[in-house]
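As you look at this complex, bear in mind that one protein chain is not there, while each of the others sits in place.
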Amino acid sequence: MSDSERLASDGVTNADGTKIADGADQRSASSGRLLSWVSTVDHKKIGILYICTAVFFLAIGGLEALLIRVQLLFPNNNFLSPDLFNQMFTMHGTTMVFLVGMPVLVGFQNYFVPLMIGARDVAFPRLNAMSYWLLPFGGILLYFSFMTGKAPDAGWFSYAPLSTKPYNLMPAQDYWIIGLICLGIGSVAASINIFVTVLQCRAPGMSLQRVPLFVWMSLMTAILTILALPALNSALAMLLIDRLLGAAFFEPARGGSAVLWQHYFWVFGHPEVYILILPAFGMISEVIPVFSRKPIYGYAFVAGSSAVIVLLSYGVWAHHMFAVGLGMGADMFFAVGTLLIALPTGLKVFNWTATMWGGSIRLTTAMMFAVAFLLEFVIGGLTGVMFAAVPIDWQLTDTYFVVGHFHYVLIGGTVFGLFSATYYWFPKITGRMLSERLGKWQLWLWVFGLNATFLSQHVLGVMGMPRRVYTYADNPGWMALNAFAGAGAVAMAVGTLVLLLNIWVSLRRGEKAGDNPWEAFTLEWATTSPPPPENFALIPQVASRRPVWDLDHPDAADAGKELTPADSGWRPDKSVTSVWAFVASEAVFFLLLLVAYVVFNTDLVGEITSASLLDVTRTAVFSVALLGSSFTLWKAEAFLKSGKFAQFRFWLALTITLGAVFIGGQAIEYYGLITSDVTISDNLFTATFFTVTGFHGLHVVVGLIALSIVFVLAMKQDRNVLHGSALKAIGIYWHFVDVVWIAVFCIIYLGFMQ
Amino acid sequence: MSSFPVFDPASPQAEAIRDLFVQVLFISGGVFSIVAGLICIALFRFRSKDKLPTQDFGSHRKEMAWIVAPVIVVLWIAAISAKLILTFNAVPQAHPPGEQVADLIVTGHQWWWEIEYAGTDIISANELHIPTGKRLRVQLSSADVIHSFWVARLARKMDAIPGRENFIWLQADEPGVYQGRCAEFCGTQHAWMNFLVHAHDPDEYEEWLSNEKVVPPPPVEPSAIAGRKTFLSLTCSQCHAIAGTGADRSIAPDLTHLASRSELAAGVLSNTPENLRSWLKNPAAFKPGCKMPDFKLTDQQLDDLVAFLETLR
Partner (left out) sequence: MIELISDKELWNWWSPVWLVAAVVALLYGRYAGWTSLSKTLWLISGLSVLVFAFVSPLGVLADGFLFSAHMIQHLLVLLVVPLCVVLSCPPAAAGTMHSVANEAGSLGQKVRAVITSPFAAWLLGLGAMWFWHVPAFCSAATENYMIGIVRTGTFLAAGVLFWCPVYSPFKQDRLPASSAVVYLFSACLGCTLLGIYITFTTITVCPAFASPQERLAIMVALHDAGMTASVDQQVGGLLMWVPPCSLYVAAIVSVLCRWYAVAEPGELGWSVSQTAEIR
């Protein structure tokens, strides 16, 4: 009897059990297999799509890396022109972070989070499909730039002013910006989905303290993404406004700030590192216990330390900027912050080691990759600690030492975690085992390749080779080390081909896997391999952190032995939770735009300022309309709750009217300014003013559209509107937009903080 | 030139950083050995067996005990690096009255360095001359994009950022030539934005300084005279300056003492008449994308120009 059938005998169903695969899926069954992949909303298929897309871009990004290595094989090499070389490393970095790293991790999360928490799908299957399709769209946009004659070439962090119009005339940079905005929106949507899924769709009995660690890490990653990506989006929006509309946020020659871009980019960029590594932590936290036949040592410490990493990761961004000259105070504080964040990571290494200690270790390929992860990631972590000692950073930042450091983290960490997860979960996804022999070939090729390439680069950094140089003089030792690095890159490429071969062979004639080939612990192993469309015939009931272990080892069951907090059974409302997450994300976006306003307008003198241009009284009147609309919406909600539908419709209509009045007021203001020749490109006041109020206005308009749809549906007596939480969700958004306006009004119109 | 500049310091500042680096390397090596050792022991001792291992869920006490060691290590590293930051980052930006803003004013350009010797009229490019044993205040800025000023054997790295002034200390204990590079990606020719720091004994430095203050005399050889004419009649003088000729633009490197420099084009070529000739013939062949255009000079013009430029000692 399979585990799934045994679980089925439990007879408990989820309240949400009706939500199986969407209608679209069943329709498409008849219209061909390809179409079924395009139109799917099944989380497993979307997960596979994410992973395959990431592998496709991995091939491209890897090819770019190989071209870079070939160019650097000899001193004064002419294989690539300097411009082409710059495009290659820019595209390599951008591709690997945004088109490979994040998608492949989201892919695994998409596939396994619902399975591991005993859900039938993610919380919002259609949103999930949209998130995925933004990925190829953004990727194609990014690569379409080659058609314009030149790909982006300002580096993956596109430091201003090199990325601004005066130094970067080609449209490639605009493709980069718009592509990244698409990918950013997709990532935030996917993360909101994962966030709500983990909070809302867990099987009965699975309290948040009982979720598998991969799920917990996915939750942490989702929170990081939701709060970090908008920082990038606001910076990108400002850069795009600079480039297309002639503002000067990041052009020092016209009063802008080159350093502000760095702050904004790294406020996103540092959490991004943890977005890429936390899921890998989760993966090996699943693999190591299973292949040691022991529970994870100190579950609460592994989970809790990740929460601490999430919190601290927002406060350490300036350690990427120690060479900027921020002053000794800032240098020291950020150094301490960076050193602190090493502690929760160090704690995890202890827990993983302690999990193996005293276990019964099976050295499968998955386990060997997990062990390789531990060793290589510790090296990357320790060189990270070196960079936190600021004076060392002063010497080694922007050299090949830093390139070596972060590749140890991202390959030794993220990629090895992913390989480990691939060997661990492939049988579940396909129902067939991967070859252990080929797997070990791949492992050793990668271990050799990683160390050959990036150990050499550490040495090159100490020898004084700056990163991102397209060539170098014939300095003693440089060529030999670069050649060795090139050999390592080839080994990694061959290793990847071995993996692809392994997958191909396994799909054709791999050994059948069965439900639980590894005697693993978590719920995904309680269903068939591959899982049926609705995952579980019946939703399982959970009583411990290792439900499948409990089934397999009734004498040594965790339940009752390890005391874990019980599940209260309460689950938050899906729509309301997702809107709160969205609002949090938007809040960061507006916060950074407002910070830009304060930064640029504190010292601004001259004719074009807020004091000389804006009619505060008139805007105050229109602001009252907007704030009033919050009150009327609150009344509408109250009437809806008490079932007085007529009054509800009246107050809702009033809300829409007041919102429209506000937008009208803003239109009058814009009209007045533009007819008196005040435009966004005039100076930093107009640039920040139009950007902040423009984005706010856009949000009001979106809110108005949403409210109007609700109104129309309410007229049609739609059940979802009248009895669901739709209005409540939109209400949260609407109140948020009003709160933002209060801040905007205080700062821009009333001149607070100036 | 040293193969391992970071490990071969020639100033108190670079030496202190080296000492810190070596210490942290040893600490890291120790930590890695312990972790790797534990993992290896676990792998060898606890291989697969039939008996179910004890299901150990962890211990709060052991976690706490384990975290003590990293806390101590981290605090120690924080303390020693803070000490260094306080020692060497304190370049007073508000300089005492009566003193110069800085001894050297360095401006990054795409892709060369402009060097101004404060208090004199001397402006030069890609080569700094400094007296040994003296701590000099260097002001860093940029005319276009972000660059980074890095002489590994002498000083910390510091970005040169447009619209902003940064300051560092620069000092050399021994006379010699020190390699400097631009460390921040700054566009097409980021790779060739090197510079040299020549450290002289104080009296030698004074000698260099007095030579540098002299405007090179007008050429006397006919070919050099023709070269001077060519330089002024073509658009060379729209970008370059040469003292005493009337050419005074600062878009491109100042050429007043070009012949006394040891490298051309920020490190691409060593400065010999032959190299200078090939460079002038087609700059893009050596530094593709550089801002100096190919003037399609005739052989005669090239010979004349080289003859003239070689007089600028």
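A and B label the chains in the order they appear, each numbered from 1.
Going forward, a contact is a pair of C-beta atoms (placed from the backbone, for glycine too) under 8 Å apart; a residue touches a chain by one contact, two chains touch by 3 or more.
This is a predicted model, so every value here is computed, not measured.
The missing chain, though absent from the display, is touched by one residue of A:G315, A:G358, A:G672 or A:G751; that residue is A:G315. Across the entire complex, the residue among A:M217, A:I284 or A:A557 in touch with the chain not shown is A:A557. Contact with the chain not shown here comes from a single listed residue; of A:G329, A:P532 or A:G664, that residue is A:G329. The chain omitted from view is touched by exactly one of A:G381, A:G449 or A:P540, namely A:P540.
Contacts to the hidden chain, counted on subunit A, fall at residues 6-7, 9-10, 205, 208-209, 300, 303-304, 307-308, 311-312, 314-315, 327, 329-330, 333, 336-337, 340, 540-541, 543-544, 547, 550-551, 554, 557, 559-560, 563-566, 591, 595, 598-599, 602-603, 753-754.
Heads up, the rule we're going with is that only the chains that are shown with their structure count from here on.
Each chain gets one centre point, the mean of its Cα atoms, and the points for subunit A and subunit B are 37 Å apart.
Interface residues of subunit A facing subunit B in the complex, by the touch rule stated above, are 81-83, 86, 154-155, 159, 161-162, 167, 252-253, 255-259, 292-301, 323-325, 327-328, 331-332, 335-336, 339-340, 342-343, 346-347, 349-351, 353-354, 356-363, 371, 374-375, 378-379, 382-383, 385-386, 388-392, 394-399, 462-464, 466-473, 475-477, 553, 556, 558, 561-562. On subunit B, the positions that touch subunit A within their shared complex are 1, 3-7, 14, 16-17, 20-21, 24-25, 28, 31-32, 35-36, 38-39, 42-43, 46-49, 51-60, 62-63, 66-67, 70-71, 74, 77-78, 80-82, 84-86, 88-90, 110, 144-146, 148, 150, 152, 156-159, 161-164, 166-167, 179, 181-191, 267, 288-289.
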